[in-house]
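The structure under discussion is supplied below as structure tokens; questions concerning it will follow.
Note that one protein chain is taken out, while the other chains of the complex remain in position.
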Amino acid sequence: MRAKLGWVVLLVLLAGLSLLALAFGPAGLTLDSQILASRVPRLLLTVFAGGILALVGAALQGLLQNPLVDPYIIGSSSGAGVGVALSLLLGWTSVIGRPIFAFAGAVGALFLVYTMARMRGKVSRLSLILAGVAVSFVASSLVMVLMVLSREQLAQIIYFLMGSTKVVFTPTKLWVFVGSAVLSFAAAGRLLSRWRSLDILSTNIEAAESLGVDTQRLTTEVFVLSALLIGVVVAFAGAISFIGLVVPHIVRFMFGPRHLRVLPGSFLAGAVLLLASDLCLRGFAMATGVDLPLSVVTALFGVPVFLYIMRRRLA
Amino acid sequence: MFMKTTARLLLCALVLGISFCSRTRNTRNTPYKNNEEPRRVISLVPSLTEIAYALDAEDRLVGVTTYCDYPAEVKEKQKVGDFLSPDPERLRVLRPDLILLTTPTQAQLAEDLKAAGFRIAVFTDPRNLAGVFTQIQALADTLKVSDRGKELVDSLKSELKGIEKGKELSAYIELSEEPLISVGGGSYLTDALEHIGLVNIFSDLSQGYPVIDPEEVLVRSPEVILLLYPNASRTNVLHRIGWSGIPAVSNGAVFDSLPIDELMRPGPRLIRGVAVTDSLIKHAR
Partner (left out) sequence: MTRNTPRTRNTPHNTPTNSKSGFVVKELCFSYAQKTLFERLTVSIGRGEFCSVVGPNGAGKSTFIKLLSRLLEPQSGGILFEEQLLSSYPRRELAQRIAYVPQESYFALDFTVLETVLQGRHPYLKPLERYHSSDFALARQAIDRLGISHLADKGINNISSGERQLAVIARSLVQQPAVILLDEPLNHLDLLHQQQVLFLLGELHSEGMSVVLVAHDLNQAALVSQRMLVFAEGQLVEDGKPDDLLTPDLVQRYWGIRPIEGRHPESNKRQIFLPLK
């Protein structure tokens, strides 16, 4: 019962790491309500970001039938980057200004990719990937240009591109985040409800269609939901890499390919991985005073596990 | 992906540059060795450009960077690009007899320009007020206007003396909100603000401008918070979750309308900036 054990392990890890996240920090183990209050939003953001990134990665890998797909391939993170760069340039950086701009950028990129991918009223998986890559490149170049124009905020844009969960929250921002998170869970739930169709989509399109799966509608739905979910994550936490790419593979290795297990499993595993990375980051910063980019740590964790799985698979 | 790689490279460059600040032990201060007065000078350092103007030596300047924006007259000078990668064509066209750079921020650029045959003068990024004064004098010496340099330094020093040092307060200086960037011991700002009684809570960090964990601010409990970035909002900081226990927040000692331009450049306006900051804080006490 490898699967059951897997769930237990993930839940235990999630609970354990969450407690650790509340107990661990420069202030040490403390019951100070202020310190705890400042740790909770960070914990929520980390769990949310890690979980959603991994879940979307799994859904997109299933949809596009490509194990090398990363959730940013559909262009929404680059779009969010443009949004953030614009907000910095225009000076609209109120507490919720940046998330709104980032999300708007992500949605804009989504529209662009979808429009480009449509050929004769249909979208195909390949055209989505190609359009996503094209839009990513264009958006990245645009971000570069904006970075040059907004010299003082260079560090901020670069930092955004790296992703970070060390975000300071005001009550307003927290409410906006919680609201977005709730909506995101609704969207994720919708994705999950498509588990069987996603399973079936992993065979030829004709077979899938003949089994009653509306591949066009499914493609559009998964694509749109994924883009929106990524938009929310990137709006608050920046572009954290690796989680979306690596975690689904780990989860499939543990639970098999059924999306009914892979989607929620990826959420848990993604949250766990990001939490672990964030804790390491915090510990490292406390010990050395150097702040590492979050994506570096996730890579350090994720890549060895990924390589191990690949070797097991190919053996 | 492509974008992330370039972003990482840029960040590495910044981090390396900043970390070099803290590890460099030998001060590379190579004044222009020629006896002649340099007549066609290109300044690739905004603070040095300002100093040149303050020394009344701006007629020597034939080129500046796009970041050089003070005083207003500098608009009329030829721009050669940014301070990390100026346009070599434009440099050549201006036929400079000297190019001004600082270490370690522009260490690599200095090597490149030297190899390309330009005559360069390299100054050290100041790490404290003494360093700022030294830099002013060094530039004055290089431009062969040592007397004016001494004048300027003396007047700045006396301006500094004129500021009455108030009670010592611990201070947190914020340069950016997302991510949280503060000032470390490696920056001249720490020393400059100490002169008005503000002790930087992050002075133990050797970097100049470290990214910090917000909880560190809670732990170090500053009595004053300075927000040194445009569009800073005092109310936002006062409302941050978990920050209400900080003395600065509970006393409302959070300042957002500060002379950012003056403080952020280690040049002649720094002292004035410090003075303005001091009076703003004194007012609030």
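In order of appearance the chains are A and B, and numbering begins at 1 in each one.
The rule is short, and it goes like this: a contact is a pair of C-beta atoms (placed from the backbone, for glycine too) under 8 Å apart; a residue touches a chain by one contact, two chains touch by 3 or more.
Since the model is a prediction, treat every value here as computed from it, not as a measurement.
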Omitted chain's touching partners, listed by label: A
Contact residue for the chain not shown (choose from A:A37, A:M116, A:V133 or A:I200): A:I200
Missing-partner contacts on subunit A, residue numbers: 62, 65, 193-194, 196-197, 199-200, 202-204, 206-207, 209-214, 252, 256-258, 260
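Note that in this section only the chains that are shown with their structure count from here on.
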Between subunit A and subunit B, centroid-to-centroid distance (C-alpha), Å: 37
List of subunit A residues in touch with subunit B within their complex: 25-27, 32, 34-39, 41, 72, 78, 81, 91, 93-95, 98, 136-137, 140, 143-144, 151-152, 154-162, 164, 166-172, 174, 239, 241, 282, 285-286, 289-291, 293, 295
In the complex with subunit A, residue positions of subunit B that touch it: 1-4, 6-8, 10-11, 14, 67, 82, 176-181, 205-207, 210-216, 218-219, 229-231, 233, 236, 239-245
